[in-house]
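Notes for the one structure printed next.
One protein chain omitted, others in place.
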Amino acid sequence: MSPIVQGLLTIVIGVGGCVGYFYASNLILDKVIFPIQAKNPGRNINRANMVRPWLFLFPAMFALSLYLLYPVVGSFWRSLFNRAGDEFIGLGNYASLAADSTFQTAFLNNLLWMLVVPAASTFLGLLVAQLTDRIRWGNIAKSLIFMPMAISFVGASLIWKFVYANNPDIGLINAIRFAFGATETLDVLQLRFWNNFFLMAILIWIQTGFAMVILSAALRGIPEETIEAAIIDGANPFEIFFKIKVPQIMGTIVVVWTTITILVLKVFDIVYTMTGGNFGTEILPSYMMSYMFRDDGRATAVAFVIMLIVLPVMIWNIRQARQEMK
Amino acid sequence: MKNQIFTAAAALALMSTTALADGHLPFAPGEGAFSWDSYTAFAEANDFAGQTVTITGPWTGNEKEKFDAVVAYFAEATGATVNYSGSDSFEQDIVVSARAGSAPNLAVFPQPGLAADMASQGLLTPLPEGTSDWVAENFAAGQSWVDLGTYADADGTDQMYGMFYRVDLKSLVWYSPEAFDEAGFDIPTTMEELKALTQQIADGGETPWCIGLGSGAATGWPATDWVEDMMLRTNSPADYDAWVANEMKFDDPKVVAAIEEFGFFARNDAFVDGGASAVANTDFRDSPTGLFEIPPKCYMHRQASFIPAFFPEGTTVGEDVDFFYFPAYAEKDLGAPVLGAGTLFSITNPSDATTAFLEFLKLPIAHEAWMAQGGFLTAHAGVNLETYSEDSLRAQGKILQDATTFRFDASDLMPAEIGAGAFWTGMVDYATGASAQDVAKGIQDRWDALN
Partner (left out) sequence: MDNIAGTKSSLTWAVHLSVALLVIIWLVPTVGLMVSSFRDRDQITASGWWLSPLPVTQNFAVKAEGDPVERDGLFVLEGNVFGEGSGTVSEFGGRRAAPTEFATGETGTLTRDRTLSVQADGSYTYTSPAEIKRAPSIYFASETPPEFSLGNYEQIFSSAGMDRAFINTLTVTIPATIIPILIAAFAAYALAWMEFPGRGLLIAMVVGLLVVPLQLALVPMLKLHNAMGVGQSFLGIWMAHTGFGLPLAIYLLRNYMVGLPRDIIESAKVDGATDFQVFTKIVLPLSFPALASFAIFQFLWTWNDLLVAKVFLPSNSESWVMTVKIADDLLGSRGGDWGILAAAAFVSIGVPLLVFFTMQRYLVRGLLAGSVK
């Protein structure tokens, strides 16, 4: 069966199945189990309404537990076993990770990514949001800076190969260096330590648009009066920006920051396509890929380390959400 | 007759779009020096119309096209559809898909080490009975190929899992005869001369070598070949074997010295195109094109016999480019060692058509069809050597014969985590500035962690 036919069939079955499930389960609940026409219509309606949320929730909760909740437990459990999965070795995988110098590099690089990428993206996003706020072609500028959001990490990596290439006729960086009199090409992806920043630049390029869009909306939400009051007080534009605007949108800045932080921990594509983790650019997700299905114990241990790094963000997120609900 | 065959091929092409879309029959059956008789007999005895054989392997691009053409003969003979896909991350993908139960029928392993790994996890099916006897009888130095394809299964019993198809000769240096002629260089016959020539070219303001280690997820492997060749030129074959088995530690001074021999060429800015820093990040497939540029970016390129597949289109080996034996030290008295490797077929998902495909690989035609396309050497003793596309391939055959020592690629024999992992990345580190001692120590540590 060709994948296209299979795909169409899946859409039909999937959509039909979902609609059918929701419709039929509601119907059964109302007509068969707790019929309104029965002796106690009031009690039955109440009972039906107690069950109904779970009918609505069931498919989603099932999929969520299967694909996200179970793996957290399952991965942790697997990470306690050896390579073949037949011998319980406790925290052995974690111990051998800690002793592995490549893991240490990957871990430190990841911390660097988590510091630099969200900071730079948020800063640049805020800058663009503020600068484009008052100019006439601001929307076009925003749209163009937002554009990389649509590009895959693989596509973005290829785009940036045309910037970083170790050849003055292909790579923009080397072309510029040659224009300023350099005679030797420079492979920026091999500059130890600094190459990490060149890889991060790709993600910053993608994420700045995201930060810009949200922060720009937040900036517009600031009450005009506070700014007018500051102008009357004689504040200059910089003071207005840093002392009046930024504090008011601090909450949004934090949200943007954490969202990008979480994303950073998922991105393995850029390193995979640009350097394959060589030249000291390994990060945890790409390091995990090199072990996955060869040594699942180790791979899941790496995944769990990533999970541990995100944990504080997760807890903070949940607390925020609960506060809002109250 | 010819017309009929072409119509048949066209009809087949319509039926099975994938296998034949790129691969038609490049050599009309019945013509030329090919061994058609056994092929015709095979075609009559086998009919697998409607069945599909899936194969994955490391050959992509130009090599995939050539293999597709070979496979077309099997499709033509049996009516089966063959679907070959090559991937740069074959080493990772095959393990994942074997575990997932979506493995192809056959896998083409570039490394016996990885195949042995998978056999021990029970992910491979032993070859049909009698294959080992057949290989022992019909391959040159047959028993050694049987040994290289025999691994312990999940219970520890030795079984034959791998059938070698395509042998690569690694100890070759490629050069442009025209460029050598115009510049007045002589072909070096000893390592001392080679080093002197390297220095001479660099002194003349030009670049002697093109070296590229890039290869996607397998980046670094070309350097392992250099080191292995250097091991054979500075140490005895017994030492080499001990190294492969890790009886000699990876950070043994002898191994470190061999790595540094590679560094003599690769870590000198004046000796390599683009400077030492370009080595690690230049793709091995792009690297030899430097020989063909005007003016040339380099004069020599050390790479295995398969590399002509990546030369620019229209390049004739023997005219535009030729090779010489990567020479040994005159003073060390280690003879003329030769490093080789090979790819092997293993069954990852058995079926009748798959067994038939392995039978097909025993036919001389399966080898001749690629030999005639170039870039292919075989250990099969029954093939007609006339079908080699170029004299140069015959000459490579001669290097094989003249070898006083033949050794299989060490990285291919080491456990996959070393030979297809730590050794690769270690060499990238070395090429980009780490010390040989540290790199060797790091690899040994990883090896120790395995046990």
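In order of appearance the chains are A and B, and numbering begins at 1 in each one.
Heads up, the rule we're going with is that a contact is a pair of C-beta atoms (placed from the backbone, for glycine too) under 8 Å apart; a residue touches a chain by one contact, two chains touch by 3 or more.
Just so it is clear, the structure is predicted and the values come from calculations on it, not from any experiment.
*Asks:* Which of these touches the unseen chain: B:Glu193, B:Glu206, B:Asp241 or B:Asp445?
*Replies:* That would be B:Glu206, which touches the missing chain.
*Asks:* Taking the full complex into account, find the residue in A:Ile33, A:Leu57, A:Ala84 or A:Leu111 that is in contact with the omitted chain.
*Replies:* Touching the chain that is not displayed is residue A:Leu57.
*Asks:* For the chain left off this view, which of A:Leu97, A:Met114 or A:Val256 is in contact with it?
*Replies:* Result: among the candidates, A:Val256 touches the missing chain.
*Asks:* Residues of subunit A in contact with the chain that isn't shown?
*Replies:* 3-4, 6-7, 10-11, 14-15, 18-19, 22-23, 26, 30, 49-50, 52-54, 56-57, 59-61, 63-64, 66-72, 74-75, 78, 124, 127-128, 131-132, 134-135, 138, 141, 143-155, 158-163, 167-170, 172, 175, 205, 208, 210, 213-214, 217-218, 221, 237, 252, 255-256, 259, 262, 265-266, 268-269, 272-273, 285, 288-289, 292-293, 296, 299-300, 302-304, 306-307, 310, 313-314, 317-318, 320-322, 324-325
*Asks:* Considering the whole complex, not just the chains shown, which residues of subunit B touch the missing one?
*Replies:* Residues 18, 22, 54, 56, 60-62, 64, 83, 85-89, 93-94, 96-97, 99-102, 104, 176, 178-179, 182-184, 206, 214-217, 283, 285-286, 289, 293-296 of subunit B touch the chain absent from view.
By definition in this document, only the chains that are shown with their structure count from here on.
*Asks:* Roughly how many whole angstrom separate the Cα centroids of subunit A and subunit B?
*Replies:* So the centre of subunit A lies 41 Å away from the centre of subunit B.
*Asks:* Quick one: in the complex, what on subunit B touches subunit A?
*Replies:* Going by the criterion above, the answer is residues 92, 95-96, 99, 121, 216-217, 219-220, 274-275, 277-278, 280-282, 416-417, 421, 425, 428-429, 432-433, 442, 449.
*Asks:* In their complex, what parts of subunit A are in touch with subunit B?
*Replies:* 84, 96, 100-102, 166, 184-187, 189-190, 192, 272, 275-279, 289-290, 292-295
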